[in-house]
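Omission of a single protein chain aside, the complex is shown with its protein chains in their original locations.
Labels for the chains are A and B, by order of writing; each one numbers its residues from 1.
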Amino acid sequence: MTTMQLVFLLIGAITLLSAIMVVSSPRLVHAALWLILVLAGVAALFVLLEAGFLAVVQVAVYIGAIAILIIFAVMLTRRVMTDSGPQVNSNWWAAAVAALLLFGALLALFSQVSGLAATTSALTASPETIVDDLGQALVDVNRYVLPFEVASVLLLAAMIGAIVIARPSARSTDEGGEQ
Amino acid sequence: MIPLSWYLILAAALFCIGLYGVLARRSAVAILMGIELMLNAVNLNLVAFWRYLTPSLIAGQAFAVIVFAVAASETAVGLALIISIYRRRATAVADEINLMKW
Partner (left out) sequence: MQPELLTWLIPLPPVLAFALIVLFLNRSNRLSHTLAVGAMTLSWALAMVVFWRAITTADLGLHPIAASINWLPAGREALRFGVLIDPLSAVTLFFVAWTCLAIFVYSIGYHNFGKPRDPEDRPGLPPHAGGIEPMYARFFAFISLFAFGMLTLVVSDNLLLLFMGWEIMGLCSYLLIGFWYGKESAKKAMIKAFITTRVGDVFMLLGIAWLYSYTGSLNFREILYNPELLQSLHTPAFPELAARIPALYPMLSSVSVAGAIGLLLFMGTVGKSAQWPLHVWLPDAMEGPTPVSAMIHAATMVSAGVYLAARFFPLLTVGWHEGDPLTTAMKVVAFIGAFTALFAATIALTQNDIKRVLAYSTISQLGYMVAAVGIGAYAAAVFHLVTHAFFKALLFLGSGSVIHGMEAGVAASSTHAADAMPGQEGPAGVHKTHEHVDAQNMSNMGGLRRMMPVTFWTFLIGGLALSGFPLITAGFWSKDEILADAFGNGHLAVFLTLALAALLTAFYTMRQITLTFLGQPRTQAAEHAHESVWTMTVPLVVLAVFAVAAGWTGIPENFPGLGGLVPNWFQDFVVGALPEHPETLAFNPVPLLTSVVVALGGLFLGWLVYRRVRAGAEDPLKKPLGLLYTVWERKYGFDELYSWAFVRPAYWFAETFVYRWLDRGVIDGILHGVARIALRLGSALRNYFDVPVINGTADRVGQGIKRAGHEFRVLQSGRVQQYLIVGLVFAGILLSYILVVKP
């Protein structure tokens, strides 16, 4: 067992435990905080995978924006009695069974595919080169500029949509214009 | 050193936990959190494959970046929806938003 493997196991354990806490925590704010931990763990894993840029992006976007957003949403949708009472619906056992089955199916799938025991080869490029290459790739006409642009449009649309949807409705006497 | 399969198993586990969260949680926000877990598992998968199989091709990372963007926008819109519904129906519990029930 090398050091890396131990680190990996540790980070993995934290991530999975935090994930389990996310889905089983009765209080949503706690679940959100556990989510932050999960996201951090994933960022750490990115670092382990030598995708440093993505780790930073993970922290900045996911933790810094999305998790905060989720906490906002939790706050805004609080009701007095929401946080108590069961947090799972009536089909939770079917969900558990489905999840376990899926996990099992995936494991079976992995066992059938060869070449998954490979280890890494050394990265030929330096981290700066990778980031540079990533940036180039995203705007290169021959490569990924189209998904990049589409993603930006998507973000724009999402932004506008979110604003429109979440606009407070008590602007005029009649409630209309809610999309 | 760390075989690819370990990453994949981890991602699969994360995915399944997220799936459980989506299917089993009452609150809509909790469901969204489950979706975030699933997306993160996907990202992890992508980056792992990039690192282990095609480190010279930047496509894996580019794909992951796009997934980031999509996840963000989807979360934003979803939360906006939940807030809007909460305003209307005073509830964020998925089961209670059942106007489509026959």
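What we mean here is this: a contact is a pair of C-beta atoms (placed from the backbone, for glycine too) under 8 Å apart; a residue touches a chain by one contact, two chains touch by 3 or more.
Keep in mind that what you see is a predicted model, and the values were worked out from it rather than measured.
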item	value
Touch criterion as defined above, residue of B:Ala24, B:Ala62 or B:Ile82 at the omitted chain	B:Ala24
Options A:Val38, A:Ala95, A:Ala137 or A:Ala162, residue touching the unrepresented chain	A:Ala95
For chain B, the residues touching the chain missing from this view	19, 22-25, 31, 94-95, 97-102
In chain A, positions touching the absent partner	89, 91, 94-95, 98, 101-102, 105, 109
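By our rule, only the chains that are shown with their structure count from here on.
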item	value
Whole-Å gap separating chain A and chain B, where each centre is the average of the chain's CA atoms	5
For the chain A and chain B complex, residues of the former touching the latter	2, 4-5, 8, 12, 15-16, 19-20, 22-23, 28, 31-32, 35, 38-39, 42, 45-46, 48-51, 53-54, 57-58, 61-62, 65-66, 69-70, 72-74, 76-77, 79, 82, 86-92, 94-96, 98-100, 102-103, 106-107, 110, 116-121, 123-125, 130, 133-134, 137-138, 143-144, 147-148, 151-152, 154-155, 157-159, 161-163, 165-166, 168-169, 178
Chain A-touching residues of chain B, taken from the complex the two chains share	1-10, 12-30, 32-34, 36-37, 40, 43-44, 47-48, 50-53, 55-56, 58-59, 61-62, 64-66, 68-77, 79-84, 86-88, 90-95
